[in-house]
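Every protein chain of the complex appears in place save one, which is left out.
Every chain is named by a letter (A, B and C) in the order it is written, and numbering of its residues begins at 1.
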Amino acid sequence: MKVGVVGASGYVGGETLRLLVNHPDVEIAAVTSRQHVGEYLHRVQPSLRGFTDLTFSELDYDRLSDSCDLVFTAVPHGTATDIVRALYDRDIKVIDLSADYRLHDPADYTKWYGWEHPHPDYLSKSVFGIPELHREEIRSAKLVSCPGCMAVTSILALAPPVREGLVDTEHIVVDSKIGSSGAGAGAGTAHAMRAGVIRPYKPAKHRHTGEIEQELSGIAGKKIRVSMSPHAVDVVRGILCTNHVFLTREASEKDLWKMYRQAYGEERFVRLIRDKKGLYKFPDPKFLVGSNFCDIGFDLDEDNNRLVAISASDNLMKGAAGSAIQNMNIMAGLDEMSGLRYTPLTPV
Amino acid sequence: MKVGVVGASGYVGGETLRLLVNHPDVEIAAVTSRQHVGEYLHRVQPSLRGFTDLTFSELDYDRLSDSCDLVFTAVPHGTATDIVRALYDRDIKVIDLSADYRLHDPADYTKWYGWEHPHPDYLSKSVFGIPELHREEIRSAKLVSCPGCMAVTSILALAPPVREGLVDTEHIVVDSKIGSSGAGAGAGTAHAMRAGVIRPYKPAKHRHTGEIEQELSGIAGKKIRVSMSPHAVDVVRGILCTNHVFLTREASEKDLWKMYRQAYGEERFVRLIRDKKGLYKFPDPKFLVGSNFCDIGFDLDEDNNRLVAISASDNLMKGAAGSAIQNMNIMAGLDEMSGLRYTPLTPV
Amino acid sequence: MKVGVVGASGYVGGETLRLLVNHPDVEIAAVTSRQHVGEYLHRVQPSLRGFTDLTFSELDYDRLSDSCDLVFTAVPHGTATDIVRALYDRDIKVIDLSADYRLHDPADYTKWYGWEHPHPDYLSKSVFGIPELHREEIRSAKLVSCPGCMAVTSILALAPPVREGLVDTEHIVVDSKIGSSGAGAGAGTAHAMRAGVIRPYKPAKHRHTGEIEQELSGIAGKKIRVSMSPHAVDVVRGILCTNHVFLTREASEKDLWKMYRQAYGEERFVRLIRDKKGLYKFPDPKFLVGSNFCDIGFDLDEDNNRLVAISASDNLMKGAAGSAIQNMNIMAGLDEMSGLRYTPLTPV
Partner (left out) sequence: MKVGVVGASGYVGGETLRLLVNHPDVEIAAVTSRQHVGEYLHRVQPSLRGFTDLTFSELDYDRLSDSCDLVFTAVPHGTATDIVRALYDRDIKVIDLSADYRLHDPADYTKWYGWEHPHPDYLSKSVFGIPELHREEIRSAKLVSCPGCMAVTSILALAPPVREGLVDTEHIVVDSKIGSSGAGAGAGTAHAMRAGVIRPYKPAKHRHTGEIEQELSGIAGKKIRVSMSPHAVDVVRGILCTNHVFLTREASEKDLWKMYRQAYGEERFVRLIRDKKGLYKFPDPKFLVGSNFCDIGFDLDEDNNRLVAISASDNLMKGAAGSAIQNMNIMAGLDEMSGLRYTPLTPV
């Protein structure tokens, strides 16, 4: 299969390419970047040195259309709206890594992003790219929108208990912690001011809330609100979501394990974690670096009838590029693990 | 004033000594450590090199009684019970930095620590050492027990809205993040396995929950339960507590600021933080390293009627040694800021 | 090919297994660990969860001999001497990851390690496992000893100019910086005391000096001494060696590039790095994490007639497990890159 990557100079674009250069079923036909036209890819993405001789080209829809079966768009939020539509209209399959086609309701763009979506009729064409929830739709989709990194990590932990009606939907608290690569290649704080932080940002009204509410509401069959608060911590890659929910009825640890096993027992990229000893009793993104897993575990706080559902991922992998490749594999009828058989790096 | 430090080889003991060697009103009369008798203090606490020629001595109650007006005990939890009683009985003022005299109800030791307190009748003699809540009692106390580092940081953020009856006390979620120095000098994970973690530990039933419940229940005048979950993150010093509470009635940002200002406007070691721009919009322990402040801020999530009360501290300072010195100053009738006029180090 | 790993519970053993579980030409027949007999591998090496159902077995030479074509020994220095000999005598190919068979001269064990080698006659049977220097010997070797992580990184940078007679061999200064995973799983300093260090250790007489001197002396055809000083820095994986040498004759940048290209132009795991802009002007282990490359670059200090030859690697990969697999591929007649086509993770 021939693929292209539009916006290949950022972290997410770079990670997508890292996976593509070693993907056994894929040939990279084109990479574009406005700023770097003509430059060797490895000048901007040094980890690719020795793996590809590609150079950046301009964004040319006709050329992409001629040379690619599928295109990944990894451009900043707000700039993908037109690009994705143009590709879609040329009958190229698109996997979008921005937020621009994640929300189905145009009103949500006004609410969470503060701008009107210019192509609201295309929102319904887009499938929300979590295979564990929407695999069949993804299989036949022309446009898949990969979820936000914190959103997918939370949603996977919360979907099973919400589906079971176990969750008091008035008091869902999602407390997220994320590394610096989540900020994007052009947007990071300088090391001296970012090292050692435990910094709250957007404790209320963070944009990923919209995606989480959309998906959980779909599962619950009713409008659900989520109280989400993200924090920047001192790591480059990694997300931990601590999802605090209060239970509507009693449930034992055994019941909860059974529920999670039923939900994800067959899933290749969700692992259920709980150990009685060692350093990996609960999910921790340290043990996921470079892999496409979302690890899920939980603790039960009987004193408060609280389920602490804990989920972790590598924000550039399951949180972005890894999900994108997983979606591509499904759309192309490939083995879902193809090009994604990476163990985590430990220690790192 | 002459003071002693029992258990001066750990991080908390070392930090207490760091403050004492430069305290204008104090002379250090004795430091003890079982393992290091006879050694120079600076061999174990290298930061003190050049500031003191003291050597470690054995724990000798009579000698302490003769030479000290006040003793700090900084020994591991469970080992302070006898030491504190022995000092108390010799009429020495004691500031205990362990957990052994924090909880007033002996049953709480069984619940949270799993052992029976050997001297339950002494628990009522101990004042819980948060000056912002118990200053008058501390002033005349013979025994003050310094609060747990995460406990004090949460309690200070939650006390005002609980006092006002603003908090839905069925759904208090305290999500804490803490650095590696919180583990103590003898207990830390090796760097390769600790660097870059976002590791949940004790997501339910963490011991500091007991202290938070005790104090908030006292303020509310009724038994309150708290859902606390701590996480280890990659920093050495620092705590952030994200205290998610649902409001019982509507409150504006302005109302909430007023409430916090009334509670802490006169306090020297609580700072109210909120900025519209820059990197320090909300509390972040990065901007507190080495200082005795607890910084408090909040965000209001009107969609969910949720108050996100955020508090930060240096766990070895306001979370331990700094609070101890603050308590000492009050007990001794000194200026409360004496020996504690440290700005945070920034950047660090 | 069927392989075994003796000592599979440490970082190096874990990294070897990480590579083996995804190696297309290999089946893992046995893993041993004294402490963990009967346990699932992924309990000790959490990154392998989902990749293998192997359990640890006891070290049983006959069973290894029956089931394995080749065995990796990844046990602590000093404990491999007997194990390697026993395997060798049973006609199993061995790749040793300890220091016990690196030095050819028995006297060097007395000098650098302080103990007498119990099997000095086996030292000559061992090939020093740097394919870029000893590929032909490795191809037919029964026993290959993988070099020390700092040693291989320095040797690769220094070999070309030493071979050319360009180096003033009286004043070779090797200043190395290394991450915490180099200390091994059982030996690390706690995070609070290791984070943020720039800590010299063994500024003189570090053990890896012996290996560097052995290899460079072999190249130079005369006894060469090296002044090596390693430092611990705050990273988990990674080595940078700054090799300062003074030139015996004038050489231009162009000459030096030509020399390095001739030495390594055909090598798959050595990359020559120099860029005029960007963050990757010189080698930096940050851009090598998880890969088997040794990156080499240099700067020329004409004022002092000094060549600063700079080399970087991932200490667990090219510095240990990656080299081991590369050696295995050569010994087994496989493609040298088989199972090693990993791009670095960036950013991480």
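Quick note on the criterion: a residue touches a chain if its C-beta (ideal position, glycine included) is under 8 Å from a C-beta of that chain, and two chains touch if they have at least 3 such contacts.
Quick caveat, the model's predicted, so the values are computed rather than measured.
Undergrad: Using the touch definition up top, pick the residue from C:His134, C:Lys177 or C:Lys318 that touches the left-out chain.
TA: C:Lys177
Undergrad: Which residue from B:Ser67, B:Ser217, B:Thr248 or B:Thr346 sits in contact with the chain not drawn here?
TA: B:Thr346
Undergrad: Quick one: say which of C:Pro285, C:Gly322 or C:Gly339 touches the chain that got left out.
TA: Of the candidates C:Pro285, C:Gly322 or C:Gly339, C:Pro285 is in touch with the missing chain.
Undergrad: Among the options C:Gly238, C:Gly322 or C:Gly339, which residue touches the chain absent from this view?
TA: In the complete complex, the chain left out is touched by residue C:Gly238.
Undergrad: Touch as defined at the start, partner being the missing chain; which of A:Val37, A:Ala107 or A:Ala192 qualifies?
TA: Of the listed residues, the one touching the omitted chain is A:Ala192.
Undergrad: Can you name the residues of subunit A that touch the chain not displayed here?
TA: 11, 179-181, 183, 185, 187-196, 234-236
Undergrad: Considering the entire assembly, which residues of subunit C contact the chain that has been omitted?
TA: Residues in contact with the chain left out: 170-171, 173, 175, 177, 189, 192-193, 195-205, 225-227, 229, 231, 233-236, 238-240, 242, 244, 246, 279, 281-286, 289, 298-304, 306, 308, 310, 312, 347-348.
Undergrad: Need a quick check: the contact residues on subunit B for the chain that isn't drawn.
TA: Its contact residues with the unshown chain are 11, 14, 18, 21-22, 43-51, 181, 236-237, 268, 271, 273, 275, 278-280, 287, 289-291, 293, 341-348.
By our rule, only the chains that are shown with their structure count from here on.
Undergrad: Could you please state the distance in Å, as a whole number, between where the Cα atoms of subunit B are centred and where those of subunit C are centred?
TA: 46
Undergrad: Could you please state the distance in Å, as a whole number, between where the Cα atoms of subunit A are centred and where those of subunit C are centred?
TA: Between these chains, centre-to-centre, one finds 36 Å.
Undergrad: How many angstrom lie between the CA centroids of subunit A and subunit B, rounded to a whole number?
TA: Each chain reduced to its C-alpha mean, subunit A and subunit B end up 38 Å apart.
Undergrad: Scan subunit A for residues touching two or more other chains and write them down.
TA: Counting only residues that touch two or more other chains, subunit A contributes 236, 279, 289, 347-348.
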